[in-house]
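Before any comments, here is the structure.
Complex shown without one protein chain; remaining protein chains in place.
Note that the chains are named A, B and C in the order they appear, and that numbering of residues resets to 1 at the start of each chain.
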Amino acid sequence: MKIAFIGLGNMGSGIARNLIKAGHQLTVYNRTRSRAEELTAEGATVADQPEDAVSKAEVVITSLADDRAVEEIFFPPGNAVTAMPPGSTHISTSTISVKLSRRLTEEHRKRKQDYVSAPVFGRPEAAAAAKLFVVAAGPARLVEKCQPLFDAIGQKTFNVGEEPSNANVLKLAGNFLLTTVIESLAESFALTRKFRIDPNLLLTLLTESLFPVPVYKNYGGMIAANKFEPAGFKLPLGLKDNRLVLAAAEEVAVPMPMASLIRDRFLAAMAMGLSEQDWAAIAHISYKEAGL
Amino acid sequence: MKIAFIGLGNMGSGIARNLIKAGHQLTVYNRTRSRAEELTAEGATVADQPEDAVSKAEVVITSLADDRAVEEIFFPPGNAVTAMPPGSTHISTSTISVKLSRRLTEEHRKRKQDYVSAPVFGRPEAAAAAKLFVVAAGPARLVEKCQPLFDAIGQKTFNVGEEPSNANVLKLAGNFLLTTVIESLAESFALTRKFRIDPNLLLTLLTESLFPVPVYKNYGGMIAANKFEPAGFKLPLGLKDNRLVLAAAEEVAVPMPMASLIRDRFLAAMAMGLSEQDWAAIAHISYKEAGL
Amino acid sequence: MKIAFIGLGNMGSGIARNLIKAGHQLTVYNRTRSRAEELTAEGATVADQPEDAVSKAEVVITSLADDRAVEEIFFPPGNAVTAMPPGSTHISTSTISVKLSRRLTEEHRKRKQDYVSAPVFGRPEAAAAAKLFVVAAGPARLVEKCQPLFDAIGQKTFNVGEEPSNANVLKLAGNFLLTTVIESLAESFALTRKFRIDPNLLLTLLTESLFPVPVYKNYGGMIAANKFEPAGFKLPLGLKDNRLVLAAAEEVAVPMPMASLIRDRFLAAMAMGLSEQDWAAIAHISYKEAGL
Partner (left out) sequence: MKIAFIGLGNMGSGIARNLIKAGHQLTVYNRTRSRAEELTAEGATVADQPEDAVSKAEVVITSLADDRAVEEIFFPPGNAVTAMPPGSTHISTSTISVKLSRRLTEEHRKRKQDYVSAPVFGRPEAAAAAKLFVVAAGPARLVEKCQPLFDAIGQKTFNVGEEPSNANVLKLAGNFLLTTVIESLAESFALTRKFRIDPNLLLTLLTESLFPVPVYKNYGGMIAANKFEPAGFKLPLGLKDNRLVLAAAEEVAVPMPMASLIRDRFLAAMAMGLSEQDWAAIAHISYKEAGL
């Protein structure tokens, strides 16, 4: 397929490569052009502007950091939404707000374009290894049509229905759950460290009994080692996702006290200057408050 | 080995049966005698009093509900601690306070008896199937001596060092983590339900991607179905364990805001009259506060 | 002085009347025109559009519900900011965001207009009785110039410095403190009611010993009586102010766990359908969670 791929960050570059490997023809755009050029060796064409990238695409795939980045590409100044041909499909893999997802649905519909919301779970390594989990929502025939693309980038696709923004709600719920894992581990390690119990004992115990999954192993490992760099997912991005889940919850009047608690952890961590660290660095707060 | 087994509740009866199967000779005691008599068919001897049960035992194993139950057996009126022979070993599998674990360590030491703290993770089904996870702490030679017993009741033993009460700290940390899983799922399901997303979609998504483990499947399943009976572990027991982890944290001056939050959930659930339901019924609070 | 007065809600109409009484010449504008016309008997002139109201004013005073209302008046479609004469002064008494206050500062400066941020404390009765507390910030000579106006509407003016948006920060901090009073009283009354202690006993005790001030008397009285209508300040406005204080706190990376907690109370109250009640109705949540 002729694909325009926009956003070649840690996630996007891995995803784009897997699409090329699967035989698709990619025109790529990235604000920092050098990251786009890295892909020319593999056969991608580099576009100077979002409009150029999308104007002849069958499918436009975006992997962008936040709402603002998406807005700048699709609305002025980027204007990709007006440049996309009628009948083309936008697949958004970014973790954006429920509200923006609805706006994209609407703006594409007006122009007879299709929109599939398809945020993904997985760290950059999983993106590179085509091991992402894809949460796809949109009209059934569309999701079906996109399935080969999802297969090229992920290990599994969850089809979550017709309403695109629901995929974003689910993605935000998932990221919220990840933050609760981090915070609950942080409190547990603070407790056991104060009893002078070797953090690795707790780590082994948890990940070889109740929680034998990468999420607990990775975050538990960081917290046990009290080492949060290099960052897989930076703290300010975590704060952003927390903000989005709280906004979604506010829209439908759902109190989420754990999300509120985690918001305060993120803010404290920002105030402590940890913005270059992995989002698991909120564990510093638990350690500090315990006098560790 | 000649084992005195005390406490034949949902957990204890399964554990005791597995010890009999492994060829050990059990004298059993339970406050409600009928539950003890159920084991005579399998070869157990029933004792009338704790003292009678333990007076000739090499090993005394306890599976009791809480601190008070343990105290009533070992100290007056039960007096098991004075009735146990010197050189015998007490293995406590109960989830008790760090403080009581220390007191037992001391009282047994005074009488030249041994004490191994060995709380277990697993629901009654796991106890019956000898699939428990055993968290054992005590002098190394002792834990080694008890290993065949742990092998008879569990799928894995974690040796967590010489200080018996540390096993209790770790067990409480583990139970705390379970409550955070429940609460975080409750908030996530409340959120997604308000967006009219089928709870089973979220359940499938979570347990087939980030959290493919029984803990998330079981509790997620209950919360998705909004059905908390029959109870695997009743709410007041959850409140008790929460109280114990907060007490342990207070002893070493560790704030655990998630544990505090969950305490308030348990109290609200008690006030709503849910004491016969599974501890996952704290999800009712999230549902109610969301107007569901 | 020739004053344009915009926004004649519960607060604004009282304030406007007091300015007329003090001898000022008012041109008034309100979205719902009938509320403006009520003031003609007292000598006010009614304007059809914000632009008409402000085009000849020396001073423009606003008393509007939220950011959006202010934006619609000053920016398109209202365009008051372009219609105000150079040299005129905008006094904003509304509880708006720190961010919008900064934007107004900037937009007025560009047009050689002056801007004084002067949010007020006090309920509608206080506005009618000229008993407001005015929190004024802006260039010193300006605040001094406006002092006679503040004297006409309030019992006391606090001059809080040159930076207009700081008055908004302080106003938001004050409103935050009010919500903490409400929530703390709610929890206290829930506790004592469960012990079957007459709520009036607690109310009397508190307001005749440690807290002999209207804030505690008013909110304590509502909560003791469990009666939150008629509303002095509606719940959704409380949620709005809570959102503003959390946004301000996020800007400077300050965790405010009590504000987070209160946010969750407001959302639960909204989900319960209490949006027509006084913001003190968040006490319902404490009562409900206590099984009352």
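Here, a residue touches a chain if its C-beta (ideal position, glycine included) is under 8 Å from a C-beta of that chain, and two chains touch if they have at least 3 such contacts.
Source: prediction; values computed, not measured.
Student: Determine which of the presented chains are touched by the chain that is not presented, and list them.
Tutor: Even though it is not drawn, that chain still touches A, B, C.
Student: Which of these, C:4, C:19, C:130 or C:170, touches the one chain of the complex that we don't see?
Tutor: C:170
Student: Hey, which of C:135, C:231 or C:272 is the one touching the hidden chain?
Tutor: C:135
Student: Check each of C:235, C:249, C:269 or C:283 against the chain that is not shown and name the one that touches it.
Tutor: Of all options in C:235, C:249, C:269 or C:283, contact with the hidden chain holds for C:249.
Student: So which of B:234, B:265 or B:288 would be touching the chain we can't see?
Tutor: Among B:234, B:265 or B:288, only B:265 touches the chain that is not shown.
Student: Against the chain that's been left off, what residues of chain A make contact? List them.
Tutor: Touching the missing chain: residues 257, 264, 267-268, 271-273, 285, 288-291.
Student: Spell out, residue by residue, where the missing chain touches chain B.
Tutor: 243, 249-250, 253-257, 260-261, 263-265, 267-268, 270-271
Student: On chain C, where is the contact patch with the chain that was removed from view?
Tutor: 98, 121, 133, 135, 156, 158, 160-161, 166, 169-170, 173-174, 176-178, 180-181, 183-185, 187-188, 190-192, 194-195, 197-198, 201-202, 204-206, 208-213, 215, 245, 248-249, 252-259, 261, 286, 289-291
As a working rule, only the chains that are shown with their structure count from here on.
Student: Since chain A and chain C are copies that touch, is their contact same (over half of the numbers shared) or different (under half)?
Tutor: same
Student: Rounded to a whole Å, what is the gap between the Cα centroids of chain A and chain B?
Tutor: The computed centroid separation for chain A versus chain B comes out at 38 Å.
Student: In whole angstrom, what separates the CA-based centres of chain B and chain C?
Tutor: Spacing between the chain centres: roughly 53 Å.
Student: Once you find the CA centre of chain A and the CA centre of chain C, what distance in Å lies between them?
Tutor: Once rounded, the distance between the two centres reads 39 Å.
Student: Using the touch definition from the top, which residues of chain B touch two or more other chains?
Tutor: 257, 289-291, in rising order.
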